[in-house]
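Excerpt of the complex: some chains, original placement.
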C-alpha cells in the first residue's frame, strides 16, 4: 500500500504539536509528508521545510500559496494537517475543503462556536474527511474501555469523573514570552475558554467517547489564578448526562505536580473502569463485589478495536506517540475506505471528526456562559 | 499516668464503629473502658458489656440508666463515646453534658442543623469537652500536610480536590436488611444528607483542615442511583473558599472499586500536596519546577504535629486504627490539660470538636439546599 501524501500548515521550528504530527504520521508508514507551509514567517517556514527534506518546490511560504500550487499538481497532497493557533483553523480548513483536500485539524476545532458550526456543516456538505486530533481517543485501552462500557460490562453508567491537570502555566509564562502560552491566553487567538478550551475539551471528549453518554446540561465555575491572565486557568464543571448519569470535570493549567495527568473513571451499576494517561497500557477494571483487575494492552482477550491499535505485546510500553499514530493510521484508513467505497476496518472506525470538534466547542461555550451567568446561585452555609 | 475512664453508648454486637472506638481507646493505654450502654435492646447491651469484661454493675441497659448511675459514683466515667445513629447524638450528648461528662461523638455531629447549633452552644457554655471523630484528621501525614500548607510551603492555596468514594452501597443493601445501611438511608435517623452527610462531611472537614481555608459558598448536584433509596448516594459539589480559592468535592457510596478512597489534593502557587487514605504513610509533595517527592511518616524532618502522632519508624505501616487512636490520645490530652490548667501538648491540639461538627452539618444542609433549589441553572450546550 502506498503511503498517502500529507501536507502541513503550521508546526514549524519551535512548535510542539507539529513535530508530534510528523512522528505520528511516519510511524506506521501510512503517510508521507510532501508539502508544508510551516510558519507565519514565509522564510522561516521554507527553511524549516527544507530541513525536513521536503522538495524545495513544495516548501511553501503561506498556506494560500500551498493550496493554490498543490491543487494544480497531479501528485498533489491528499490531506493536510492544521497545526496552527485555534482562530486560524476555520479559514484554513475552509480553503482546504473548498480546494478538495481532506483535513486533519488540531483541537479545539475552532475559536468560536459560529466557526465550528460552519466548518462542521461544510465538512458534511462537501464529503471531505475532517479528522480532529483528540489524542486520547487514539489510545488502545481507551477503545477497550469504550467497548466494554458499550457491551454493558459495568452496567448502566452512573457517574463519570474526568480530569486533565497540567502544571506548565502555574506561573505567568505568557508574560515571559513563552510562545505556546502567549496565544493560548489571548481570547482572540484561542477563543473564550482557557484551560477549559485547551484541555477541558479533551477531557469532555474522552468522557463522552468512553461512556457513550450525551450531555444534557452543565454548571461551571472558572477561575484565573495567575494574575494578569485573560482566560481561565482552572475549571470545575458539574455535568448532567441524558438518562440521569452525572459527571465531574476538572481541567487545570496550574496544577503543580501534574505533567499531563488525564484521568478517567467511569462507574456503572455493576462495575467500574479507570484509565490514566501516564500509565496508558493498563485499564483498571473492578466488577461489583469482585477484585480490582489490571487489563493490559495486548492481552489476548481484548477487543478488535484495541488490538487494531497495538503494535507490541503486553509489557512493552506504548504511549502518546503511538496513540497519535493510531489517529493518523485511522485517518488514512477512513480516507482509503471512502475512496474504495467500502467500510473502514477497526482502526478507521470511531474516529474523532468535525462533529466531535463542534460538540467540544459547544461545550466550551456553555461552560463559559455558565460561569459568567449572573444568576448562578452560590449558596452560603448558615453563618456559624 | 492513670488511664481515663471511658463510657460508651451504642457500638455493641454487630456495630462497626463501636469496636473501632474500643481498639483506638486501648492502643495507647490512655483510656480504660469502664461502663457501657451498648444497644437499644437492654438485654443485648448488657450481654455485650459482659463479653467485654465490664463490671456487671456498670453494664447498663440504657444510656439514661448509665448516666444516672455513673453520675453517682466516685470513680465515675470521665468521658463517653457516642456511637449511635445520627439522630440520637443530640439528646444523648445533651444529657451527658448536663450531667457533667465530657463527650466523644461520632460524625456527623447531629441529624439536623438545629440540633448541631444547640449542641455546639451547649458545649461552649458548659465548658465540657466535645470531640468529634473526624477520623482522617487523626492521621499524622494529614497533620504534616496542614503544617506545611500553613507554613506557606506550597504558596497560597488555589484549588482543593477532595473525594471520598465508597462502593458498599452500590446495590440496595438496605432493602436486604443491612443494619448499617438501613438507618443511613432513613432521612429521620440519618438527616437530609445521604453520601454527603455520611462521608462528604469527612471530605469537607479534611479539605478545610489541611488547606486552612474557610468556605464562602457552594453549588451542588446530588443523585440517587440505587432505586428506592430515599437519600443521595452520590454528591458533586463545587466550592468557593474565602479569598478566592476553589474546590471540588465528590462523595459516593456507589463507586465500585473504591473501598475507602479518601483522597485530598491541595494546589498552591508554589507547590502541591497529595494524600491518599489507602496509602496513609506517605505525603506526595511537588514544589514548583521540582520533582515529585515522597514525604514518609516518621522521617526526621517532620513537624512536631506529625511526630506526636506516630509510633514506629518509616516503613512500618500505620493505618486507620492508629489514626483513630491519635484522636483518642488527643482527647485524653485535651481533657487532662484542661484539668491541669495548662496548654495541651502537640497531640492535644488541632482536634476536631463541636465547632467542626457544627460546620459539617451546616455544610451538608447547604449542599442539600443547593441541590434542591428551584433556580439552580443548568446550561444546555447549543443543540448541535
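Lettered A and B in written order, each chain numbered from 1.
Keep this in mind: a residue touches a chain if its C-beta (ideal position, glycine included) is under 8 Å from a C-beta of that chain, and two chains touch if they have at least 3 such contacts.
In this text, all values refer to a predicted model and were calculated from it rather than measured experimentally.
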Whole-assembly copy number, given 2 chains displayed: 4
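Note that only the chains that are shown with their structure count from here on.
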Gap in Å, rounded to a whole number, between the CA centres of subunit B and subunit A: 42
Complex interface listing, subunit B residues touching subunit A: 113, 117, 120, 154, 158-159, 161, 163, 167, 170-171, 215-221, 223, 225, 234, 236, 238, 240, 244, 246, 248, 250, 252, 254-257, 267-272, 274, 284, 286-288, 292, 358-359, 362-363, 365-366, 369-370, 373, 375-382, 384
